[in-house]
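In this view, the complex is presented without one of its protein chains, the others remaining in place.
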Amino acid sequence: MHKDTDMAGHAASSTHHVVPLKIYYAIFAILMTLTGITVAVAYVDLGPLNSVVALVIACVKALLVVLFFMHLKYSTRLIKLTAIAGLYWMIILLALTLSDYLTRGWGTFGQQVAVK
Amino acid sequence: MHNHSTAHPALAHHFDSLDQQQEAASLGMWVFLLTEILFFGGLFLVYTIYRGWYPQAFASASHHLDIPLGTINTAVLIGSSLTMAMAVHAAQLNSRKGIIVFIVLTMVLGTVFLGIKGLEYSHKFHEHLIPGLHFEYAAAPQFVRHAQIFFSLYFVMTGLHAAHMIVGMGLMTWMLIWTARGVIGNGYYSPVEIVGLYWHFVDIVWIFLFPLLYLIGRHA
Amino acid sequence: MATEFPAHHYLNDGYGIKSWLLTRDHKRIALLYLIAVTFFFFVGGAFAVLIRLDLATPPGDLVSDDTYNQLFTMHGVIMVFFFLIPAIPAILGNFLVPLMIGAKDLAFPKLNLLSWYIYIIGGLMGVYVLLTGGLDTGWTMYAPFSTRFSTTRVVPAALAIFVTGFSSILTGLNFIVTIHKMRAPGMGWFNMPLFLWSTYATSLINILGTPVIAITALLVAVERLFRFGFFDPALGGDPVLFQHLFWFYSHPAVYIMILPAMGVISELVAAFCRKPVFGYSFVAFSSLGIAVLGFLVWGHHMFVAGQSVYASLIFSMLSFLVAIPSAIKVFNWTATMYKGSVSWQTPMLYAIGFIGLFTIGGLTGLFLASIGVNVHVTDTYFIIAHFHYIMVGGTIMGYLGGLHYWWPKISGRLYPEGLSKLSAAIIFIGFNLTFFPQFILGYLGMPRRYHAYPPEFQVLNVLSSAGASILGVGYLLPMFYLAWSLRYGKPAGANPWGASGLEWTTTSPPPTENFPVTPTVTESPYHYPSPVVKHVA
Partner (left out) sequence: MFDIPLFPERASTIAGEVDALYFFLVGLSGFFALLIATLIVAFAIRFRRRHADEVGAQVHGGLLLEIGWTVIPFIITMVIFFWGAKVYFAMANPPDETLNIYVVGKQWMWKVQHVTGQREINELHVPVGRPVRLIMTSEDVIHDFSIPAMRIKADVIPGRFVQIWFEPTNAGTYQIFCAEYCGTQHSAMIGRVSVMEPAAYQAWLSGGTAEGSLASRGEKLFADLACNTCHRPDARGRGPWLAGVFGHSVQLQDSSVVTADENYLRESIMQPAAKVTAGFQPVMPAFQGLITEEQLLALIEYVKSLSPAEQPQAQPAGTQR
């Protein structure tokens, strides 16, 4: 008895989708493997890439949890949009604050003292 | 699936159908998680800034965290996410027994995680690594000040994470009671589903905390 | 001819104290908020009066400097967190969102009641702070003053803000889910009253911004209690980081305060011109635009705070962009009046006052977005004047306008028209007299939060103080005549204004379930002549 123009429709509603247990087991196995990899890779010297690799692996793991354990893959557009909004605002918070921190060292305009 | 003309016992008076009610609950939890993302987002921002300012102190301080314990905890928490997903699965299939078994399993794993976390905290206490309180950092005295920032973040981030887990386990206890009483079942399972969403979110927070806190500069 | 009071309505559906304190009816919860928020409004207002009295003389003879610092701090904390942020959403929003979309209640009625209790707990913590030593950090609580130097009750105050934040988060969450999931048949997004668009946009800010202030307040409390280093430079922290986190919420919070008022004004202008709002979709999307852009501009509070000059430039440019959706709204309201049937009833007077004062507030925002001028006027009375034009000239005008407009719906009775017009006029005059001189003081350089000031600023300060006392009278009047009307006002009937909108199709006051049968919507919310009951008087 309600209308929601921004929903894909009830057929895709998360409340009805039953994910086969096999998929859960597979995701669990991948998550454990990635945990192992992230620990192992920490001991390899990749220079500044260490942090990048650790974060990429963490993002992949988080994505797997969100898509499968949290059923986002099977959810409505509205819920997908909600999840993306969280990511987007988090990026705003980080990016605009970093726009201050990353440029503080630049000094004032053209004030950078001549190098050498 | 549901017959709209005979009201389901779990249907609240202001909803037209159980579908509408369950969708509202699920959307409500996602919106709440949106809030949680920004809540932890503030902490991750503070972390990012100071790690950028004091990379060596952070790497040095990170060496005082216990990787085996952290790794075990990561595995335990991911395992609890699996059992939580299976509890929701059981709920979808209207298996009360399944709900109870898997929620209890999830709570056991959650308790193991908190136990290990408590063990780590007590190690830090004995190693004088609590900032602001007899903090000692003889290994690399030049980092004593900035290592305290690391440990401040460590305790606040993991502490708030643990607090979320305790809340989650409280909610699960509630789910057990509701399931035992028969409130949940017969096609009504959105409380279990949204508690599951919350628990998985808490798991995701840890997935980021683990590498950011435990695994800095380990190759050095 | 005489309008009958309905036999059954939400107000007489149970009389005991329990029927109120345990109610899940959104309309009763709205009234619970009305009582609590009004209490805090007058507490905050009393502080404002004391501040202005003290500033009537250059040395500030009324109170000591410590007391003065506590007065402006508590004025700010109470007005921002306990009045402006909850006022329109929690009172009018709670009352109207289900009525306007044709629902029986909000999606989560128990959560709604919980929000009110959280608000009350936060408020009691605020009162506790007041009674046990106060707070002198300014509502901004800048570190390291708040985390180390202040000798007042910073930790309970920070926790009060932390707790109260969850009240607005949960209210916002409730509105978002309700608007998505509970609309009556036929009520598409573009059949929604504009008040709902602005409430939706406000709720977005609430759920996205409030958690950041919550964690920031928590970090302040932790740093102060345990000497954990986050913001204090003595511990290796950066006080500017606190400001980033603080303003990430607190700038959008300005839009939490003004957006609902803008929604109210859209309703008032339409109802009292009996005309659809000009450019409906532009007004609707400008609300969302403000909510989204509002998150990108917080750095304009920090142009002199030691932020990088490059970041300042970025924030300055983004700040100008927010001016555009605000301008769109003002122009569309004005255009709505063209060829309308403009009534001069009290709510419309507030709407006209709002448009004028908000225009000034918005235009002076351009001064602040522009870095070259901002450096000179920031931290002066120019800022004070600017944001009071938005908060008082905007939000409170919108709030009072909305309260008068929906009062017949809320109470079922009419308020005295003559007295209400008089108080609207007093408020308008008192407001301008209070705050316009402060623009001049600000450009002269008088810093904000000064207990004592150089004698050459006295004349302008006296004008401002005189205005404040007029404004105070203007705010007291409605409280009395609205209370009076509860008993003695004429029964209003379902639709005393001849307005359109679902809320006017049900009785005044509405029944507990809002509508006898779930309405089906077939028309835009601003269809005139109103398809519903005609004006009866």
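By letter and in written order, the chains are A, B and C; residue numbering begins at 1 in each of them.
Keep in mind that, in the parts below, a contact is a pair of C-beta atoms (placed from the backbone, for glycine too) under 8 Å apart; a residue touches a chain by one contact, two chains touch by 3 or more.
Keep in mind it's a predicted model, so treat the numbers as computed, not measured.
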| item | value |
| --- | --- |
| Which of C:W20, C:F39, C:F226 or C:Y450 contacts the chain that the document leaves out | C:Y450 |
| Touch criterion as defined above, residue of C:V63, C:V155, C:A323 or C:L486 at the omitted chain | C:A323 |
| Contact partner of the left-out chain, one of C:A46, C:L62, C:V155 or C:I440 | C:I440 |
| Among C:L71, C:M100, C:L245 or C:I352, residue touching the chain not depicted | C:I352 |
| Touch residues of chain B, complete complex, unshown partner | 54-57, 142-143, 145-146 |
| Chain not shown, touching residues in chain C | 60, 65-66, 69, 136-138, 140, 142, 144-145, 149-150, 233-234, 236, 239-240, 273-276, 278-282, 303-306, 309, 312-313, 316-317, 320-321, 323-324, 327-328, 330-332, 334-335, 337-344, 348, 352, 355-356, 359-360, 363-364, 366-367, 369-376, 378-380, 440, 443-445, 447-454, 456-457, 459-460, 498, 527-529, 534-535, 537 |
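Heads up, the rule we're going with is that only the chains that are shown with their structure count from here on.
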| item | value |
| --- | --- |
| Pair exhibiting more inter-chain C-beta contacts, A-C or B-C | B-C |
| Centroid spacing, where centroids are CA-atom means, of chain B and chain C in whole angstrom | 35 |
| Residue list for chain C, restricted to those that touch at least two other chains | 180-182, 208, 212, 241, 244, 248, 518 |
| For chain B, residues contacting two or more additional chains | 16, 20, 23, 27, 31, 34, 38, 41-42, 45, 49 |
| Interface residues, chain A side, partner chain C - complex | 1-6, 78, 85, 89, 92-93, 96-97, 99-104, 106, 108-109 |
| Touching residues on chain B, where the partner in the complex is chain A | 1, 16-17, 19-20, 22-23, 26-27, 30-31, 33-34, 37-38, 41-42, 44-45, 48-49, 52, 67, 71, 74-75, 78-79, 81-82, 84-86, 89, 92-93, 190, 193, 196-197, 200-201, 203-204, 207-208, 210-212, 215-220 |
| Parts of chain C lying in touch with chain A, wherever the complex brings them together | 180-189, 208, 212, 240-241, 244, 248, 295-296, 298-299, 302, 307-311, 314-315, 518 |
